[in-house]
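Reviewing the structure listed below.
In this view, the complex is presented without one of its protein chains, the others remaining in place.
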Amino acid sequence: MKIELRHIHKRFGTVHANNDISMTVDAGKIVAVLGENGAGKSTLMKILSGYQPADSGEIVLDAQLASYHTPQGAIAAGIGMLQQDPLDIPAFTVLENFVYGQKTGFLYSPRKWRERLKSISARLGFELDPDQPIANLSIGQRQQLEIVRLLSMGVRTLILDEPTTGISAEQKLILFEALRELARNDGMSVLLVSHKLEDVIALCDSVVVLRGGRLVGTLQLPATMDQLVRLMFGQELAPPAHECLVNPKTAIALDNVTLRGKRVTVQNFSMKIRACEVIGLAGLEESGQELILRACVGLVKPTHGHIALGETNLTGKSYREFLAAGVAFGAAGRLEEGLIAGLTLTEHIALATENQSLVDWTRAKMLTDQKLKQYNVRGRPESMIEQLSGGNQQRLLMALMPEQPVLMALEQPTRGLDVDSSHWIWQQLLERRERGTAILFSSPDLDELVTYSDRIFVAYAGHIVEISDARQTNIDELGRLIGGHFEKASGS
Amino acid sequence: MQRKGLLFVIVALAFVALTVVPALAQDEFVFGLVLVGPENDRGWSQAHYEAGLYVQEQIPGSRMIFFPSLNPADAPETTLLDVATELIDQGAQVIFTTSDAFEEDTDAVAEAFPDTPFINISGDNYLTGEAPANVGNLMGQGEWSKIIAGCAAGLATETGSIGYLGPLINGETRRFAASAYLGARYCYEHYKGGNPDDLTFTVTWIGFWFNIPGVTLDPTEETNTFFDSGADVVMSGIDTTEAITIAGQRAAQGETVWALPYDFIGACDIAPDVCLGVPYFNWGPSYVSAIQAVKDGTWTPSWDWVGPDWTDINNPDTSAVGFVKGPGLTEEQSAQLDSFIADLASFATNPFVPNSFALWSGPLNLQDGTELAAAGQLVDPLDVWYLPQILEGMVGASE
Partner (left out) sequence: MKNRTLLTVGFALLPIIASVAITALLIVAVGSNPGDVFVAVTEGAFRDSRAFAGVINFWIPLALCSLGLIVTFTAGLWNIGVEGQMMIGAVFAAYGALFIDLPGPVLILVEILLAMLGGGLWAALVGFLKTRLAVHEIFGGVALNALANVWAIYLISGPWAPPSGGTAQATAPFKDTAVLPAISPEFPVSLIALLLVTATLVIVSFALSGTRWGLQLKATGKNSRSALLLGVPTTRSAMSALIVCGMVAGIAGSYRVLFTYESLRPLVSGGIGFLALLVVLLVGLRPLFAVIVGFAFAVILAGSTRLKVALQLDQSLAGVLQGFIVLLVLLSNGLRQRFTSDSTSSETPNTTTTVEIQRTQEHG
């Protein structure tokens, strides 16, 4: 389907989120929409997919002026959006979710729908068991189901928002292959919003770049990463530096710990992290790396073994005692674990820094102003945290952490961030590392793991393998280890 | 002449209007009722409300105004003082506070309105001398109707086990339960021919006048417990109708059980076949005489404990307490009960017997074995009023 956007405008209060955006996507093309957080990508996609109306402007689909005001209307017009978190119903089965929202007619025939589900997934190479409850599916599978559902509803344009976040490398390959197949054979148009430039380069035919609500450039692919970065930021990014300014003594030691999770158990695991070290944790979701990371901050208690931070034995102590001993923790879900929706930025800063029983709001506000500048957070002290974009939220989270902890344990520190924001976060982290902080982080992004880690621990179903020199490894090897091929491990 | 005639008529009419209309207004006599429960509770409060209606019929020009459900739970926003103020503001010339729950407050409020007579039902503040000069007490001798009700239970029981569903424990509820016990024991022995010591009479106090889920015992459950543990008659001493309802349900499933509700004449209608009768109060006549006295300016405070009209305990115009026989009685039992009532009447009306309750005669011991009355001795009515424990022979708590 051919899509034309003509002079789209959208304002939120004083913010001009989309400023006169006009673009065309030809049928059968895969187009990436790039831009920093807050550039207006999400707004534009929401307008196109019916989640919110434009203030002015036209959407023309296959030379027909479209008018819809709801996501259902957009789907009827042929446009479906795949959310970052698929909006499915956990208690339902795959089949029930598939049928949900579709016109089943007066007589519902489960067999017919089951066949339909099977045939579409088979064509795209998806493996979906119709009778599995959604709760048992991985994010990648839920995404596949949503694609199948949208296709079954007759969608001819797919919008994907960060589709490769949280899915395995293998699932990513399947997804890309399916998208190419649909574009090539069905004339499906695909709009991809992603921060991962390597994905964009691998998949797309062209890119459009938004900055500050305006469309600032388009580029036909193939192109190099540098070209894309330059188009987005007008600059290229330097690789990180590695230095250590203190005596690298042991920061944290896990001695023979056993950690029980809901689905997986890590047994008799030992690990030592020295000051100035960056340790990456790799693995598919719930392979055990989450348990290790959270054990290091006292959020998971070992059923066996000891944990010591420096000289202090912290086995069995509470999270707050870990905090007091010098750990800092950043969870993957920023607004679920870390930031508090409904509180202002100043309130966050006050919460983290005030230790008098009376809050000095003047001082807190000044400190907030200062921190916002220091951490490059775009927002005002009195803004609610949920009004900030993801990158700004992550930077604020960083501002809330102590300046120089013994250990920083971070789950997916750059989740959902653009290249610029990710780079900035890592600069901050590496600065702290230089001054002696040990950093432990997990990431689904193999590039990130290989780029920043000194050592990597790979988890597969509770088994842990160590890559003792991350510089000696590459993405392919890491990918194999994550998939459980331990026999080729280079160290242990 | 015509003009003069017309003028005369007009002046005459005006004169009549000026004198008669105020006279009509003056003729109206407003009395106030404060109820502890709703006026349609099929129990205690409804009995008082109906007495008010009866007064309106009997005393022309009288008008009732009332306030229902005055208790901390239903009307937390107001107090007896506020309500009395409103009633007096609306013209009430005498106020009946119809619960012992109002006893203390009535005294305090009466002090604030020294010109208005207050009559507190079931209290004894006049008797004890605590009341101000404008407070009197009124109570019916429910002991008699409870004795009769007890007799009906004693006649009917086949298992020799009777359950009594009591509200909270105080002097009044103790003496009513004890009266029922004495009636049951007497009739079980003298009409039924049983050994009175074999008769089991169990009192379970649920904790309040009606079921408050989570606070009181559940009367439905307690009634079932009675029946399950061998009792075949349950007497109700509480304001609500669980006993008769459950008895009706169990009878419908083929069990041989009976119940006696309390307080509301029509309560048998719930399950007529298992109803042995209802002991009740009939406040109307006492209200009429009190209001008439206030109206005539002859009222003086007193402590009135009014008995039945022994010529016909169910005469609505004369008897303060009564007992309606229920369809659950056999003809024989009904006749026996009549003869028992006749015996009570001759006891009560015998001029040579001192003022006392029948069957309340020695030897009688309190539950802890203390002697209440030696053999042949009558219990003083005030000792009945202030009964400190239930009686020896009854099963249940005394406090």
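Labels A and B are assigned to the chains in the order they are written; within every chain, residues are numbered from 1.
FYI, a contact is a pair of C-beta atoms (placed from the backbone, for glycine too) under 8 Å apart; a residue touches a chain by one contact, two chains touch by 3 or more.
Here the structure is a predicted model, which means the values were calculated and not measured.
Of the listed residues A:Lys46, A:Arg211, A:Arg294 or A:Arg395, the one in contact with the hidden chain in the full complex is A:Arg294. Interface note: of B:Val55, B:Val83, B:Ile147 or B:Met394, the residue touching the hidden chain in the full complex is B:Val83. The chain not shown here is touched by just one of A:Ile167, A:Ala325, A:Ala350 or A:Leu481, and that residue is A:Ala350. Residues of subunit A in contact with the chain left out of this view: 261-262, 290-291, 294-295, 298-301, 318-320, 323, 329, 331, 335-343, 347-348, 350-352, 354-359, 361, 384, 400. As for the chain not pictured, it touches subunit B at residues 32, 65-69, 71-73, 75-79, 81-83, 85-87, 89-90, 99-101, 103-105, 108, 122-124, 128, 168-172, 207-208, 212-216, 386, 399.
Heads up, the rule we're going with is that only the chains that are shown with their structure count from here on.
In terms of their C-alpha centroids, the spacing between subunit A and subunit B amounts to 76 Å.
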